[in-house]
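With one protein chain held back, the other chains of the complex are shown just where they sit.
== chain A ==
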Amino acid sequence: MQWETVIGLEVHVQLATRSKIFSGASTAFGAEPNTQACAVDLGLPGVLPVLNEQAVAMAVQFGLAVHAEIPEVSVFDRKNYFYPDLPKGYQTSQMYHPIVGPGEVEITLDDNTTKRIRIHHAHLEEDAGKSLHEDFHGMTGIDLNRAGTPLLEIVSEPDMRNAKEAAAYLKAIHSIVTYLGISDGNMAEGSMRCDVNVSVRPKGQEAFGTRAEIKNVNSFRFVERAIAFEVERQIELIEDGGKVVQETRLFDPERDETRSMRTKEEANDYRYFPCPDLLPVVLDQAYLDHLRSQLPELPADKRARFQTSLGLSAYDAHVLSASREMAEFFEEVHRVCGDAKQAANWVQGELSGALNRDNLTIQNSPVSAHQLGELISRVLDDTINGKAAKQVFQALWNGQGSSADEIIEAKGLKQVTDTGAIESMIDQVIAESPAQVAQYRDSEPEKRGKMIGYFVGQVMKASRGTANPQQVNGLLKEKLDALL
């Protein structure tokens, strides 16, 4: 039987506010345990939450970026359950009236086609603390630094049909939130976490199959792997005559498998009810208009602009707009050198290669966008040739100079375009290579083109790579042909 996979994602994005969603404590990552938890975060008797306006603004910006409805009124609810790292015994979240209503996100697939994934809603909530099971000799340590950190939970419709689409969706969300600057998107530090809902159904069937929810999948790669495993498990189960049960599962990246955490029967009753300590959030049109006017150019718009006004290919436009840092780097290179295609080639070619090799992100590139732009300019204005440009790039990468011009000067890489100088080098090469000249002369005319490569190489060598290759080519041909 042919099976179809149905996937929906719940993405938790940690918002980059300075303080927590309901208290003034700092949200900075990596502090000593429990040093960033104030009375409110500890859930001491008598304390009350006060909503962080910045978190609201960020959630709304996200909503506007995904063309979502922003309801006038949203309400915080309490989700009640006991856990040692949940200080109040409830999580303040939004169950019934979330801050962001239905919207949609465009994802780009491998073949550069796009697909729209609908967003069901997004809501604000507070994060819990962390339980630390190591280093406490059979006891559990609780770190409440993270308790109260603002999260935006983005819930998609079950619109994805394979693991690649799910990963592309997660990347699109990552790209939007980092473009907006509402999250650092750092998955390793838990700034973006993802729950994946997966089900399968016979192809052509309209009704959804029973889904399993895979909790806390924390990288793009793991999302694909967890889905691949889960789909296979469900199909095998059904084909063997079994039934998928609705349950929560955990992905184990070490073993590359998902395991059951709890079934629906064991699920908590969270007893949601409106939080009486917080007023409903009421947003007026003027506020929304103000935030809309502050929105940066978003990935989808940038991608379109790169194609239509810069003439980049769909592939280039997608890669270069995928992250805000990449796009900003590319745009700066382009601004300095003025040639979009060259800028795109260099960023995706030499620069990306070097970054990958040294395992660096573009934010940490040793060669700045400005430096790269100047380097490309020197190629475009024929100061150096392509070969020398690669040397200059490497020198900039290694910190051997502060600008392309400085390195060109220091290394004497300036392209030789003086015809007389090139001619004298050619004459010398011809004089030193009688055998090759003779061979050239005796060859069939159609094979001579190939043979000229030897002479070009010798001349370039003699010029230490600085001779203009096109000029060398042209002049060599003239001189050799004159010998025929």
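Going forward, a contact is a pair of C-beta atoms (placed from the backbone, for glycine too) under 8 Å apart; a residue touches a chain by one contact, two chains touch by 3 or more; residues count from 1.
Here is the rule we go by: contacts and distances are computed from a predicted model.
**Q** I notice the complex is incomplete. Of the names "Sugar ABC transporter permease", "glutamate synthase (NADPH)", "Glutamyl-tRNA(Gln) amidotransferase subunit A" or "Anti-sigma factor RsiW", which is the UniProt protein name for the chain that's not shown?
**A** Going by UniProt, the chain not displayed is called "Glutamyl-tRNA(Gln) amidotransferase subunit A".
**Q** Considering the whole complex, which of A:G8, A:P49 or A:G373 touches the chain not shown?
**A** Of the listed residues, the one touching the omitted chain is A:P49.
**Q** With the missing chain put back, one of A:P87, A:G185, A:G373 or A:G465 would touch it. Which one?
**A** A:P87
**Q** Which one touches the absent chain: A:A16, A:I142, A:A212 or A:L283?
**A** Within the whole complex, the residue contacting the unshown chain is A:I142.
**Q** Could you pull out which residues of chain A are in touch with the chain that's been left out?
**A** Chain A touches the chain not shown through residues 39, 42-51, 78, 80, 82, 84, 87-90, 142, 269, 271-273, 276-279.
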